[in-house]
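A single protein chain has been omitted from the complex, and every remaining protein chain is retained in its original position.
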Amino acid sequence: MNEIVPVVEMTDIAIGFPGVKALDGVDFRLFQGEVHSLMGENGAGKSTLIKALTGVYTIDSGAITVLGEPQRFSTPGESQAAGISTVYQEVNLCPNLTVEENVLLGREPRRRGSIDWKDVRSRTREVLAELQLDHIDPGSLLSTHSIAVQQLIAIARSVEINAKVLILDEPTSSLDADEVNQLFRVIRDLRDRGVAILFVSHFLEQVYEISDRMTVLRNGKLVGEYLTRDLSRMSLISKMIGKDMEALAELDQAPARTRAGSGAGATPFIEAQGLGRKGSVSNVDLAIYPGEVVGLAGLLGAGRTEIARLFFGADKADEGSIKVKGASQKIRSPRAAIDKRIGFCSEDRKEEGLIGDLTVRDNLVLAMQASKGWARRIPRRVQDELVAEYIEALDIRPANPDALIRNLSGGNQQKVLLARWLVTHPELLILDEPTRGIDIGAKTQIQKLVNKLAADGMSILFISSELEEVLRVSDRVAVIKDRAMVAEINNDGVSVEDVMTVIAGGAQ
Amino acid sequence: MSPLSTLTPRTLKKPSPARSRLRGGARYAPTLATVGLFLAMFAVGAGMYPSFLSGQVFLNLFIDNTFLIVLAVGMTFVILTGGIDLSVGAVVALSMMVSATLLQQGWNAGAVIVLVLLIGGGLGLLMGLIIQYFDIQPFIVTLAGMFLARGLCYVISLDSIPVTEGFFTGMAQAQIPLSGDLFVSPGVLLALGIVAIAFFVLHHTRFGRTVYAIGGNEHSAMLMGLPVKSTKILVYALSGLCSAVAGILFSFYSLSGYSLAAQGMELDAIAAVVIGGTLLTGGTGYVLGSVVGVLVLGIVQTFIAYDGTLSSWWTKIVIGGLLLVFILLQRLFARKAG
Partner (left out) sequence: MKSLLKHRLAWPVIALAALLLLNQIFRPDFLGLRMQDGHLYGSLIDIMRNGAPTILIALGMTLVIATRGIDLSVGAVVAIAGAASCAYIAASPDPGSPVTAATAVLIAVVAGLALGVWNGFLVSTIGVQPIIATLVLMTAGRGVAQLITGGQIISVSNDHYKSIGAGYLFTLPISILITAAVFALAAVLTRRTALGTLIEAVGINPVASRLAGLRARNIIWIVYIFSAVCAAIAGLMISSNVTAADANNAGLYIEMDAILAVVIGGTSLAGGRYTLVGTVVGAFIIQTLTTTVYTLGIPPEVTLVFKALVVITVCLLQAPKARNLLNRLKAAPKPAAKEAAKEKVAI
């Protein structure tokens, strides 16, 4: 495909948000009749690039050419008019309308000003037949179909539009194996008919199965464009996380950690067996002993956060069981988990952690206050003591209990959220990306704190996308891949490379 | 082929067609329940009072509620997009006041009607623009619209102004004979004409389908490239226009303008739409259902009038009760679907 003109060509694209450069000088090409994967960790700029191409965001600088025409999209409508169609993970169709309406919404054939429903029906049947989906009733409501079928209907919509470019953003996240196969059949079929397909997925194996080429992004910058067959899983992962192979091999390992408590005979604080939730994760067997740090390793989107949420009752598990201190328990809500002395720091500080308009003090005592109920207010004197104690212990700055938490830096916000749980004296603390987006000083402090807490007997589930960090603090590492737990490694001198080999698994 | 014909989809070969057919039919369940409720009430009325079972009693339901039917049409559009319009009652009163005053001053009936429609539509358009461009909740914006319209009524006059103009009185007295000694008023034909237009717009134009799409999932509608902004604005303009028409119809009916008229009529309109099977969260419902909803409200009133021992306030209590039942039913449906 040397001299062929690309269907989509994006050059030197930059998009910035207040305080962040989401994309910086990124080039991207998409050719006719190929499946092209866009790879990178969360925050690498994948979705920003897609939104630039679909007209949801307007680019700050750079150029977009579609089918040789320079374009500058400012609405999704303009992008669609240029022949670009997108299918999102959460299926952006209207559940309250029928299949045929969704396929033709906004472009219904009309006769004398009135929508020609007969024609709508026949055109829908035609396009469904083309994709071998003729078992779908065009007159049925979209909401009566599974997510997988809805996704196929969304694809049918783009085929009907006669899209030259089809973007599939995390289409397989909530599909089972059969459904993925059906989707891939349709994708290959479209590719063979000359559609240019941009595929985004967190599932490595799927990417290798379906794509011809990939473009890797990291931190809003382009890493490179590669033919899938030329790029091993190992080198792909190292490009995504930004460590080259030599550096990885040389990386000095943290000393192996062994602690008491995890020995034979002891009862784990918490033990999950076959834990799972439909459309989320499945088959998690994991035990955490008192005084032990268990790390969850895996690429972003592999299912780490989902596991944490099941342990905390933020989502309800629908399969498997959980034992706390040897006794079978159902954890139906965060409240129930907290009553069993479990705490959870979410990876999404802003949306799921901070109460932005309240003070450091209010945020710090919130979980403790919630346990006591509204009527029994923690006396101001006790609050002051607790807050002062933790501001000092965790070095929270500014050391002002009455500062609004939204005005603190990320690292200090994170420390307040940690303190929110520490004051409740949990026996299990789940930390999801506790060091993401915070400065190096705060990061080291938090890692040290984790060590100290475990030494004092707390169980900790530690999640981070930085493998070095996971290895530095964990006694054991559970490896998560493609929404399931694939291995459990005792951290006795394990290297980052070893873990990556497990994640890459099947690379040979 | 209208979407209504999908009630009985063709037999299918593959995965669980029975389930799909059942769920497809469930869309009409709330509206069908309302139709059933109406028929049951009519039957009970006929059983209790022999004179109830007459064509004219049925036709009077329309004659006495022309304005409410038109209001419910506009409200259906708004609620289908997931919004709400609390200003309609006040806009009805304003339309009545404006027409009564201008007619008294000797304006031509046609000019008055055009002006009133412009005022109603304009107010609606203004509210739509504020809702869309400043992203303020519809209920607070239309609440302000209600204050404004009601306040303007008071500014015009505190007293009731009689309408003596020829065209209006003519419309008030006109009867269009049907078979036998049955008759309807011209207003009924106008209201039903508006219902027919609304039905056509909602089910056979892209604008109408966009209204449904916005109520189903506004974000998706935007990503599908539908004209979400303009549709949302237009829906409030339509509701304002309908309120103006309802005001004129109410003038035909009452032959006066009064600042305190149509108090709480917005609640009746919302109740009729909800009882007619439209989901308050938007996206599901039928304008014909709203008409049946108005008829149910009408029959409750007729019942109470026939009974003689029941007092008028039972109307409000029964409407509130029906509203509750249908809201709870909606929650139930929503939970099942979720």
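Think of it as A and B in the order they're written, each chain with its own count starting at 1.
Here is the rule we use: contacts are C-beta pairs under 8 Å (C-beta built on N, C-alpha and C of every residue); 3 or more make two chains touch, one makes a residue touch a chain.
Predicted model, so just to flag it, every value in this text is computed and none were measured.
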Using the touch definition from the top, which of A:Gly279, A:Pro334 or A:Gly457 touches the missing chain? A:Pro334
Contact partner of the left-out chain, one of B:Ala29, B:Ile140 or B:Ala196: B:Ile140
Among A:Leu105, A:Leu366, A:Leu422 or A:Ala454, exactly one should touch the missing chain; which is it? A:Leu366
Of A:Arg29, A:Arg218, A:Lys239 or A:Arg420, which one is in contact with the hidden chain? A:Arg420
Missing-chain contacts mapped onto subunit A: 312, 314, 333-335, 338, 344, 346, 351-358, 362, 366-367, 369-378, 420
Suppose we count only contacts with the excluded chain; which residues of subunit B make the list? 84, 130, 133-137, 139-141, 143-148, 150-152, 154-155, 158, 259, 263-264, 267, 270-271, 280-281, 311-321, 323-324, 327-328, 331
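To be clear about the criterion, only the chains that are shown with their structure count from here on.
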What part of subunit B is in contact with subunit A in the complex they form? 1-3, 6, 9-10, 12-15, 17, 19-21, 23-24, 27, 200, 203-206, 209-210, 212-213, 215-217, 219-227, 283-284, 337
Can you check the complex and tell me which residues of subunit A touch subunit B? 54, 56, 75-77, 79-81, 86, 88, 92-98, 101, 105-106, 108, 110, 113-115, 117-118, 121, 135-137, 139-141, 143-144, 157
